[in-house]
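What follows is chain A.
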Amino acid sequence: MIFIQPFFDMVGDPVLFLQVIWEGFVTGILYSLIAFGFVLIFKASGVFNFAQGIMVVFAALTLVGLHEAGVSAFVALPATILVMYVLAFSVERLVLRSLVNQPDIILFMATIGLTFFLIGFGEFIFGGEPKMMITEELLLPYDSITFFDDMLILQEIDIAASIIAALSLVFLALFLGKTKIGIALRAVADDHQAALSVGISLNTIWVVVWFISGVIALITGIMWGAKSDVSFALSIIALKALPVLILGGFTSVRGAIVGGLIIGIGEKIGEFYWGGLVGGSIEGWLAYMIALFFLFFRPQGLFGEKIIERV
Partner candidate 1 sequence: MSEKKAKDRKLDTIPKLLLDHARERGNRPANRLKNFGIWQSWTWSEVAEEVRDLACGLVKIGFQRGDKLAVIGDNRPRLYWSMVAAQALGGIPVPLYQNSVAEEMFHVLENSDAKFAIVQNQEQTDKLLEIKDRLPHLEFICYEEPRGMRDYNQEFIFYYKDIQQTGRAFHSINSDYFLSEVEKGDGSDISILLYTSGTTGEPKGVVLTSDNLIITARNSIDFDNLTSSEEVLAYLPMAWVGDTFFSLAQAYVIGFCVNCPENPETVMTDLKEIGPTYYFAPPAIYETVLTKVMIRMEDASKIKRSMFNYFMELAKTVGIRILDGKPVSFLEKFLYAVGKILVYGPLRNNMGLSRTRLAYTAGEAIGPEIFEFFRSMGINIKQLYGQTEASVFICAQPDGQVKADTVGTAYPGVELRLADNNEVFYRSPGVFHSYYKNPESTADTKDPEGWVATGDAGFFDDEGHLKIIDRAKDVGRMTDGTLFAPKYIENKLKFFPFIKEAVTFGDEKAYASAVICIDIEAVGNWAERRNLAYSGYTDLSARDEVYDLLQECVESVNADLARDEKLSGSQIKRYMLLHKELDADDGELTRTRKVRRRIVAEKYAVLIAALDDPQQTHCEIDSQMTFEDGRTGTVHANLQIRESSTIKSHVQTIAA
Partner candidate 2 sequence: MFYREAGQFKTTYISDQELFPVKQDRWGILLIIGFSFIVIPLIANDYWLQAILIPFLIFSLAALGLNILTGYAGQLSLGTGGFMAVGAYSCYKLVTIFPETNVILLILVSGFFSAGIGLIFGIPSLKIKGFYLAVATLAAQFFFEWLFGRVKWFYNYNDSGAIEVPVRKFFDIAVTGPIATAQTRYVVVLCIVTFLALIAVNIVRGRIGRAWMAIRDMDIAAELIGIRPLTTKLIAFAISSYYAGVAGALFVFAYLGSAEVEVFDINISFEILFMIIIGGLGSISGAFLGAAFIVLIPILITNLPRMLGMPINAATVEHFNFMILGALIVLFLIFEPHGLAKIWTIMREKLRVWPFPY
């Protein structure tokens, strides 16, 4: 009974409901971004990159760290991008290259190792304590717009985040569709031989995808950092990308986006309307439960292809 009550509340106060959905939508977008970078890597190299979440934090920390070290924001930004490239490059050289043709599960565990390394490394360089994202320096808006006489409040930063996210998605879609490397990249996803015929070595492709998802991580990091502060606590939240993937399917960009929104909105609603009833802050696991629930009906995810097993 008590679990039905919330539905009436939603109808009762649609504006508030809208607010909740908006909140969810924004987080959802961030989830989608992480998941997107993830799908990119998975499609291109078959690697289930557990470290994607950490890359977000790592990127953000690098940016802030550099700025703290006195580098101006607009130097720090490209510098960070460079760092992300170096990261992608070294990951390909030191890890992927030596693990090629290993079972996927091995590669997966390797990325967990990578995660730990990055956490340790990051904290060692930038220290463990939380930092503020340099929102102003990056000229990101931080006011808020209100509607329905202050009943519905939208943070400009959130709007910006959504726009930037959307833009970067569009940009990437173009990149994948139009550029030679992008095409090769998609080819790899289907068939490694095909990719080689395009004339780009797998290794280059891997570097590229890891770099791209590094950049996405950076974008995500900035957005997220603007909402909360930047610390490795984020990495746990970043893990939410995983249920998003289960939902969307590892191989589908669309899935990543839709899944992200579903999870984001779903868990906000759940938290806001039901969380209180069971002790609060159920965000931590609700996403996973939602994902699990979905799995029972579509084991391959919403947009993943069905696998036909052969013997």
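Selection rule, in plain terms: all candidates are chains of the complex that A comes from, given by their letters.
Rule of thumb we're sticking to: a residue touches a chain if its C-beta (ideal position, glycine included) is under 8 Å from a C-beta of that chain, and two chains touch if they have at least 3 such contacts; residues count from 1.
Everything numeric here is computed off the predicted structure, so don't read it as measured data.
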Touching chain, any copy counted, for chain A within the complex - options 1 or 2: 2
Contacting residues of chain A [partner candidate 2, same complex]: 48, 94-95, 98-99, 102, 104-106, 108-110, 112-121, 123-124, 128, 236, 239, 242-243, 245-246, 250, 278-282, 284-285, 288-289, 291-292, 295-296, 299, 309, 311
